[in-house]
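All remarks here apply to the structure that follows.
A single protein chain has been omitted; all remaining protein chains appear in their positions.
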Amino acid sequence: MNLPMTQEWLLKMAEKEGNGVISVGGLVGRVEANALALASPATERGALAQLVEWQRRKLRWTVEDLAEKANVEVEDVLAIEMGEGTPEPRTLFNLAAEMNLPAPKLMHLAGLVAARDPRLEKAAVRFAARSAPIEALTADQAAALDEFVRVIAE
Amino acid sequence: MSSTPVQIVRYDNRALTNALLQTDLRPRVLVEVEQEWGPFRRNAARRLVQGGTPPQEVPTHWHWDWGAKSQNLELLAYRCFGIECDRKMQGLMMVLTAGKQARLAPDAGKPVVYIDYLESAPWNVIPLVVVPIYAGIGMVLMRAAIQLSLDEGFHGRVALHALPQAEEFYRDKCRMQGSGSDAQYQNLPYFEMTRDLAHQFLTT
Partner (left out) sequence: MNDGKKTMTLNLTDAEMRVLEDLARKKDLTKTAVVRQAIRLYQMIEVRLGQGEKLVFEDEKAQKKAELMVL
């Protein structure tokens, strides 16, 4: 983009602007805020928790390993894997990057996005229904994880 | 990410400072920016409230979250601009380049660049701070919006809905044409930069 601006113009306009509020973006009802914490069905939060835990275990990382690699707090990873609280967008982005998962889909599963994604919701239900709390990833779990990851990566 | 050299103004000594206008920010950047802006904004708002500032004078965007807005950038029609200086983002603007039309004569019905979100970094905003760091952020972003409109073939037309606290800036300082509160959008004041007003803005 070519943006010609003389210094005189800039100084004059900056003086005119003052430094008051110039925000554009709507009032509370329209603007996303962590405080609003859109309700996400328990199944999707459960799918997020399972996805993060299983992907981590597939990579043979401890919770501490993942937290360090993703530059997030250990407590935040634990909370996500236990389906507690509402994760910060930054945490999800960092985890997604480290585990090669699509960040926008994680945001959906965490309930941080208002718009619905019916295909993702169905996939989350199927994935959550096939999960079970055991230590090592079984071949079935690995297959279910791979299938879910494939779906959300599309 | 592509960038264009620009300048902004230091508030304390009015010195011009080199900066970069980033013209295609990606979602991750918005998340990182919010990591810096969010706590600063919230703490500043809290201090104002605790200090007895009347509620209507506390900036109403204190709870915003650019990270949560970042998903819009999956769509071609959305673009996000930022002014980077001192290794920090000093202002952000998210625009829509399709789906919005001018409402005002003489170009009613023709496409506009619609500013969906715009914010100056909280350390540049009175009363979130007593002494801001940089000035001119809004004018440079408005200049960029007009240039984008020209580049898109929209002849400089720009539109937006301002927060009530920002109405004076868009009406009196940017000299945009207002059409009053918009009942379809939270009764926020609607403003348009017509092609003539855009030309005047550029040549002031």
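What to note about this one:
Going in written order, the chains are labelled A and B, and every chain counts its residues from 1.
Everything that follows uses one rule, which is that a contact is a pair of C-beta atoms (placed from the backbone, for glycine too) under 8 Å apart; a residue touches a chain by one contact, two chains touch by 3 or more.
In this text the structure is predicted, and so the values were computed from the model without any measurement.
Check B:Gln22, B:Thr60 or B:Thr97 against the missing chain and you find that the one touching it is B:Thr97.
Within the full complex, the residue among B:Pro59, B:Gly82, B:Pro111 or B:Pro189 touching the omitted chain is B:Pro111.
Residue positions on chain A in contact with the hidden chain: 115-119, in rising order. Interface residues of chain B facing the missing partner chain: 74-77, 97-99, 107, 109-111, 152-155.
Here, only the chains that are shown with their structure count from here on.
We define each chain's centre as the mean of its Cα atoms; on that basis chain A and chain B are separated by 25 Å. The residues of chain B lying in touch with chain A in their complex are 2, 4, 6-9, 11, 14, 16, 21, 23, 27-28, 31-32, 34-35, 59-61, 63-65, 67-71, 74, 93, 115-120, 124-126, 132, 135-140, 143-144, 147-148, 151, 160-163, 165-166, 168-170, 173, 185-186, 188, 204. Taken in their complex, chain A has these residues touching chain B: 1-3, 5, 7, 9-35, 88-90, 93, 97, 103-104, 107, 112-113.
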